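Read through the structure below, which is laid out as structure tokens, and then see the notes.
Every protein chain of the complex appears in place save one, which is left out.
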């Protein structure tokens, strides 16, 4: 019963098969092989973005920060939700790669930036001229770190604000597939057509071993940035010599809609878990479970029971103690993945029921 | 006939099998799984270094620069050969990760730093006090970028100089296995017993898909640096959530001496190629072929013949043109790998023979 | 009638006389001249800190960020008030010099960090281990950016929290003299005896042309940091070749208690202005005027009258417009300096009275 993260479960075997299949003979190094070019073309096609530039890397942090560093200067304010992954879980990688940009935090329910708060934050940045950091870029996390999903219209509302201030927009799409699987529609609707300039498209948390794509949709609007991203990827140590193994993953992940299929499985598992938990007295939902993660509070004694039954998950925040009065509620994060078994869901709900 | 680099060939299938085998069920993320701990223990054992700390990453550049940044301050001079990979082929990654250290170049034949030149470079750094960059660290590339191998005694001669100035020593061991396979002896003899403090041990160019280990041999002598390396790895975007797939590669690579077996195959292929080329009139060896790479010059017409026959390799330096008088000699790098076929060697030699 | 800032008024003529007096003959460059050593000794004496190391620079930003970079690592959280100068008015210089530390904002009335909020912020930083930025350092602004003054006991309450987490404490003492002139007591009481490790002692806003001192009180507790600060100063471009002219200012500023005399003049001017404004209907104090700056709100028509009468000051925040209903209140910052004339105070109050 593992609900710690969507990166604790297995990769989809088809991706390993693809790695095996790619392991034949010789290939040009560093991403200029045919398979890597096919992946680029496939992403262009899927996103209806024929000029998009695609940069493959292997971690979500790398994907986020290479993109951000290319669009936000060292003296830029980088507007994001106060619980964004780039703020809370990357050990300052955005500051490192940008050369010191200032993450400027925006509030909003369930990890979604509130449009009014975003506008206020941007408007109030840089009014003191050279003394202040300048308006830099906006980063949107889809799905959010608290398990919610922006609708394309909600994204467009944020990007319209960015556009009012001529700011580029990044999307941390670590769970883009989970979100898209919920909203339906085309990938373009949830990205560039909604005003996103550069997307960090994550596969790792959704069935890959380690594969992420940075997608710059309209490079002609970002002069020099394609080459700059190449250089930043190399300089960050993220340009793989044997790129074929990353490309192979990505190709298999996108093949035949597998990426959305895997995401919908994870989402369905979360739905099933949510459904089960709704039937348990004392369980309280802290955020609407819109993607594949649940944030719930329930009595300490139920935590003790779940963990005794073999459940793995994180207390959220981390430092809540299992010791203390049983009836006090503690909060937890429960993440499902494409491989989550019904038996684990049932087992967890049963353990809480006692 | 691919001799472009040891990263153009396939990974050893056993490593992909190991990835498959690791793809079962749930594992703690971010490298605290049992397999990752086993890899650490195996490296400790192989290097006879029971307290060594091991940090897995997936590119050689990441391995080098995380190690270097931990031991060389932003105002440090980083002494390395003028043709070191960190100087020539990492797009300034060392400068980026260290926060601006100055690579200070040392000459020497065949990519080996000359001890006198190293001592002179160190001694002449920082004499102007606060106005100068300070003596920072020494980085040794084994095997060298020009295909030569340091003997343990040659390494010890360099590290003794570093020790005279109390400088830490890094080894870029991208081809450590190739070198060790040549020198024989224990891994410790070519690393910490020869005075190396931190090793970037490369598997990628020797049969892995993407796996490298940073080994800090005596962390007790580098207070706080174990944690700092953890943070620098994370902050660089190099901490894998699904570390099991990197660990699996590394475990299979080390298993039963496979790492040395693969290296000796690559070296033997280089020997065979060298032997064949020695029998070809007009071929000149620019550096002694001591590991798995050859640097040779031969007439332009022979280059044209080789390439017409399907040979892939880099002109070294890159910008020599195939156009021009046929008898003029052009220089090339020819790299063998564990999978290089005798038929490719024969074919190449035959093509040169015309 | 200039109340824009304490850096808009003149320097004290005695400091220029001291510069003139220092302009005789030859002196060793870069701060090893006798006058610079005298300044160091004088600061040691004044602060009862015989081992203190002193680094002179010429801007408050340089003074803050060189100190901060020496005590807070690139992956550190730097705890400060949400309206601290380092957060709002240095264009990201702290991020630049530290290599990307994250300013972590703490609330509190009148620019003073609330102890509970500070403890909460520190305690909640770094709980996710390597994924998070780590607890780095605490920076206290004295007097605050909103014109308030911490008592020594209030400082001690904050530094005790820092000590609980083994964090170093920096004080941005741009207006240290203004604060000390209010609290009385010895300089040590408001600095190291209250738990401050490194002080940025500002003279520029209090009668100097451009002179600031970084004071590291107990260098023996910060191994290697004295030399690191030297290097960071040089590397930042802040080591003056002709240091004598900075030292001369600092010596004259400290001479015979001039620094406190000038501060008390500025404070007294602020008191007189506050007193005058208290007698004006419609004037509202937003923060207690405890140092030399007032934050007040008054009707727009009174702003128009003041500015028509020749008053210079900043709207606070900047972007309030003079256009609109006269009775609406707008807020302003009014800063007095050592040279503020009673006639300007009277004139301002008179203008508001209409």
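Each chain carries a letter (A, B and C) given by its place in the written order, and its residues are counted from 1.
Keep this in mind: a contact is a pair of C-beta atoms (placed from the backbone, for glycine too) under 8 Å apart; a residue touches a chain by one contact, two chains touch by 3 or more.
No experiment lies behind these values; they were computed from the predicted model shown.
When the full complex is taken into account, the listed residue touching the unshown chain is C:245, out of C:176, C:192, C:245 or C:348. Screening C:237, C:256 or C:325 against the full complex identifies C:237 as the residue touching the chain left out.
Which of C:130, C:209, C:332 or C:349 touches the hidden chain is settled by the complete complex: it is C:209. Across the entire complex, the residue among A:30, A:285 or A:314 in touch with the chain not shown is A:30.
The chain not shown here touches chain C at positions 2, 4-5, 7-11, 13, 16, 19-20, 23-29, 57-63, 65-66, 90-93, 96-97, 204-205, 209-210, 231, 234-242, 245-246, 312. The missing chain lies against chain A, touching residues 30, 73-75, 99, 130-131, 134, 228, 230-235, 239.
With the whole complex as reference, residues 74-75, 88-92, 95-96, 99-103, 124, 127-128, 130-133, 317-319 of chain B touch the missing chain.
Going forward, only the chains that are shown with their structure count from here on.
When every chain is reduced to the mean of its C-alpha atoms, the one closest to the centre of the whole protein set is A. At the far end from chain B, in terms of centres built from Cα atoms, lies C. A separation of 41 Å divides the Cα centre of chain A from that of chain C.
Between chain A and chain B, the centres computed from C-alpha atoms are 34 Å apart. In whole angstrom, the spacing between the mean C-alpha positions of chain B and chain C is 50. Within chain A, the positions touching two or more other chains are listed as 90-92, 96.
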